[in-house]
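Have a look at this one.
With one protein chain withheld, the remaining protein chains of the complex are depicted in position.
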Amino acid sequence: MSSAVLTAVGLRKTYGTTPALAGADFGISAGETVAVMGPSGSGKSTLLHCLAGIVLPDAGTIMYGGRKLSALSDAERSALRRSEFGFVFQFGQLVPELTCIENVALPLRLTGHSRRAAERAAMPWLERLEVADLANKRPGEISGGQGQRVAVARALATAPRVVFADEPTGALDSLNGERVMELLTDAARATKAAVVLVTHDPRVAAYADREIVVRDGHTRSMGAAA
Amino acid sequence: MRHTTHLLYTLNVYTVCIVLRMTISHTLLGFLESGPCHGYDLKHSYDQRFGNDRPLHYGQVYSTLSRLLKRGLVEVEGMEPGGGPERKRYAITEAGVTDVTQWLVTPEKPDSYLQSTLYTKVVLAILTGRDAAKLLDAQRAEHLRLMRELTRRKTGGDLADQLICDHALFHLEADLRWLELTTARIDRLSAEVRS
Partner (left out) sequence: MNRVRVWVRDLAMGVRIAAGGGRQGWSRTLLSAAGMGLGVALLLIAAAVPSMIDGHAQRIADRAEPWSNTLKPGVHTMVVVDANEIYRGSEVYGRLLAPDGDRPPLPPGLTRVPGPGEVVVSPALARLLASPDGKLLGLRFTDRTITGTIGDAGLTGPNELAYYEGRDSLDRYGDAIHRLDHFGIRSPATDMDPLQLTLLIVAFIILLLPVAVFVATAVRFGGEQRDRRLAALRLIGADTPTTRRIAAGESLLGALCGLVCGTGAFLLIRQLAGAFTLQGFSVFPSEIVPHPVLAALVTLAVPAAAVAVTVFAMRRIAVEPLDVVRESVGRRRLLWWRLLVPGAGLLALAPIGGTSYARVSTGVVLLLIGIVILLPWIVQVAVQPLRRGPLSWQLATRRLQLSSDTATRAVSGVTVAVAGAIALQMFFTGVQVQYIEKTGHGGAELRAESRPADYPAAKSFISAIRSTPGVRNAEAVTRAELEVDFSNASYPFVIGDCRTLQQHARFSGPCSNGDVFVPQELRDQFKAGSHLAVQAPGRTVRKRLPVTTRLIDVPDSHPGYYAVYATPTAFDLDGVNLRTTIEMRLDPTRPDTAERVATAALRLDPQASVTTLKTTEVRADFADIQRGLYVGAIGVLLVIGASLLVTLFEQLRQAKRPLSVLAAFGTRRTTLALSLLWQTAIPMVLGLALATACGVTLGSLLLKAGDQPVRIDVPGLLALTSAGAVVTLLVTAISLPTLWRLMRPEGLHTE
């Protein structure tokens, strides 16, 4: 695998007495989309949270851009998430009080852009995800599919090197879900962003370049792109 | 290059599954219902709509037409000078229209899929002491690879492409779910098969 952006070796994580990860490995290159599959409770989301530096693994190493993620402080990991990572979740991720454009501008504002600059930079992303006309609506006033597009726009707005998507189409019907996946993978490929895509839906996973399966906290690679 | 050959294989498999079952004769009858035409036109209509990467042979068209002619479902409406089957203009008969209608309103019998090669393979692997899980994982990887390719084709294609690919994708997904379920139950299956 060439030019890996993010690699993880031997990740272990236990919540209480339940082991969520029991020796998981992972690697992703720039511009690559990797689907993380597996049954419910297999540790998919925990793997994503560890890779994104949201939680620290109990054991194992995560390397990102030559830095050991697990050795960074909470503040440093937060800064990394602000500037280099993007996130899409299943639902409830948009700040309900903010308009769509403000939601997309949010990560830019977190990295220190002014309100005006952030919203100027956010607009093309809304256009790219075909929701530009919803810019001034609040999340409560738009449909689930539209909200997910806004979320994808938000994840990509900072030009992240890695996008973490946790069941991004989980709450959508298949037509909307496919469109969101198309837009996400297209945009990610165009910006050379790596996408870690957690899903249990094979048809969503089919948008990835390859897949890994998490079973009982172990990862199993299912072969590289043909 | 591997991509294309593989895709051709796939589509052929599915064309056989979908198209041959709906039978070429009914399709040609259906085309004729909108007006008489030559065997040549029928082949082109067919290729354009359902042929994908596997066009009909002329021989196939004419043998079908002559069978229909024999059963009185079509008739030769006119013949251009020169003779030979390619000169004949075919038209549908009353009986032909009834036959098409009958075919269209009769629901297709859903496949029961009770005979599965995959299942046979898994059981045999267990019986011969081979690693059935590995077999399932290999099949899973193969299925997903196919799904990825179909997805890629779908995103670039038109509506017809999308529908045909979706048909395939949904079937593959169903297989994949079965693979997942079987993987999760492999231990129980082993115990039952060996007992």
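Per-chain residue numbering starts at 1, and chain names A and B are given in the order in which the chains are listed.
Convention: a contact is a pair of C-beta atoms (placed from the backbone, for glycine too) under 8 Å apart; a residue touches a chain by one contact, two chains touch by 3 or more.
Since the model is a prediction, treat every value here as computed from it, not as a measurement.
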Chains on display which the left-out chain touches in the complete complex: A
Option touching the unshown chain, where A:Tyr64, A:Phe89 or A:Tyr207 are the choices: A:Phe89
Touching residues on subunit A - with respect to the absent chain: 40-41, 45, 49, 52, 54-55, 75, 77-83, 85, 87, 89-99, 102, 106-107, 109-110, 115, 138, 166
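One rule holds in what follows: only the chains that are shown with their structure count from here on.
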Where subunit A and subunit B are represented by their mean Cα positions, the distance between them in whole Å: 38
Touching residues on subunit B, where the partner in the complex is subunit A: 2-3, 6, 137, 140-141, 143-145, 147-151, 155, 169-170, 172-173, 176-177, 180, 184
Complex interface listing, subunit A residues touching subunit B: 39, 182, 202-203, 205-209, 211, 213, 220, 222-223, 225-226
